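Take this structure first; my questions come after.
In this view, the complex is presented without one of its protein chains, the others remaining in place.
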Amino acid sequence: MHTIDLARHLNRVRETCPLVHNITNHVAMNTMANVLLALGASPAMAHAREEVEEFAALAGALTLNIGTLSPDWVDAMDAAARAANEAGTPWVLDPVAVGATTLRRKAGARLLALSPTVVRGNASEIMALAEQGGGGQGVDSTDTTEAAERAAVDLARRTGAVIAVTGETDLVTDGERLARVAGGHALMPRVTTLGCALTGVVGAHLAVAEDPFEACVAALAGYAVAGSIAGESARGPGSFAVAFLDALHALDTDTLTARARLEITHAR
Amino acid sequence: MHTIDLARHLNRVRETCPLVHNITNHVAMNTMANVLLALGASPAMAHAREEVEEFAALAGALTLNIGTLSPDWVDAMDAAARAANEAGTPWVLDPVAVGATTLRRKAGARLLALSPTVVRGNASEIMALAEQGGGGQGVDSTDTTEAAERAAVDLARRTGAVIAVTGETDLVTDGERLARVAGGHALMPRVTTLGCALTGVVGAHLAVAEDPFEACVAALAGYAVAGSIAGESARGPGSFAVAFLDALHALDTDTLTARARLEITHAR
Partner (left out) sequence: MHTIDLARHLNRVRETCPLVHNITNHVAMNTMANVLLALGASPAMAHAREEVEEFAALAGALTLNIGTLSPDWVDAMDAAARAANEAGTPWVLDPVAVGATTLRRKAGARLLALSPTVVRGNASEIMALAEQGGGGQGVDSTDTTEAAERAAVDLARRTGAVIAVTGETDLVTDGERLARVAGGHALMPRVTTLGCALTGVVGAHLAVAEDPFEACVAALAGYAVAGSIAGESARGPGSFAVAFLDALHALDTDTLTARARLEITHAR
């Protein structure tokens, strides 16, 4: 049905080097910054209520992640999202473990109501966000991506956001189109915060593209290819993490186009 | 005197994939999450007073670490420990640099009074906690494990906790039994927060075992074997950290049993 010019998306990120402002969890910050630098973007981490609006206005994209959250950080995320909306800056919501506690359910609902451009989570998180029911205990998904398809399409239609459900096969939908992105590697979920860092990569792609659905798919496709390449030399999760940054940095557009495993259909 | 079925402990962690809830310091979070994932457990980091009780109740074990502490985090740790006690969830106290400042001495004493299942620290920290005197300035031990033996046994008898003193040779005691675990590698103290991350590994083992002393010894023995293996290929602390995660992930029960250097006697 559709095709996406993946090379063009990656090239635009690297040529533009967009500033991506992230309010993310303490576990992910370092990984996310390294992933964005390896990709060719410029990360900024800032969470103080007093400065997030200025950062969100400077940045090409904003990402919000509710892992290791506290009430004052949620207030700052709220303010940053409103500033992004006012400036026309695209932003991504990463609802880490949103089903686990009352604090997270409330934070997820509050931020979702501010109209994120993209929501990226694992199957359990997207299902919890869509249905405010079920959901995993922690940050590791207990549901499959396929089980989340219905929830993702409904959530996209209800909110207007692009929904990305990442897992063994990723799923992206804007309520009309539905993409499946395969690839990656079995070690990826054994390295902490690679999912959180992917949210930053989605942000970098949103900053330089017109179509959030295409940007999101391009981000996921590149990430999966880099993961596959890293998996070829990794001896375990430690060397995988190292090889992944090297692969993302070295990723050329020919390899990206040749190895991306992508299928786009109509959402049902 | 005793023997411990190390293979059984490791297998149970991997089969169960316990959720370990950690309130740990900012430096350690990423390392600890990666170590727990490499081991085969599921880490959750959450520190907000508003949600720690829910997480502590969901988790198979809780770990509390007072590095980079602040008063509100200590309040959250206190609440999490009480919730764990109520739910019958085992928990570990990691008293980082407890002798260095008034804030830490108070936090250490307050949390110790809540009856941790295990306390894990270096020699300086255990001696400072036991005697509220001496102790190192920072997070690196200035005392030997042997010097801490008396303090550890006394502390175990006084508190009912299993005390683990880690260093070149680790020491574990419940006041009656005393284990010495050798192995590891000289580069381990040159990689930050490997000790903090070990506290998470102790938590993962506690979550799936009946006897906290055995669980703690099994955790330390596996960690030391993985450290020895990593040391064989490391060229310095950077490559050691990578090789360590690979080794922990790849550790099989035959290697564990064959290479563990373990001695269990009566505590004097």
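A and B are the chain letters, set down in written order, and residue numbers restart from 1 in every chain.
The working rule: a residue touches a chain if its C-beta (ideal position, glycine included) is under 8 Å from a C-beta of that chain, and two chains touch if they have at least 3 such contacts.
Predicted model only: the values in this text are computed from it and were never measured.
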Which is it among B:62, B:80 or B:97 that touches the chain not included here? B:97
Quickly run down the residues of chain B that touch the omitted chain. 25-28, 30-31, 67-71, 97, 100-104, 137-140, 189-193, 235-239, 241-242
In the complete complex, the non-displayed chain touches which residues of chain A? 19, 26, 29-30, 33-34, 37-38, 42-48, 50-51, 54-55, 58-59, 241-250
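As a working rule, only the chains that are shown with their structure count from here on.
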In whole angstrom, the CA-centroid distance of chain A from chain B equals 33
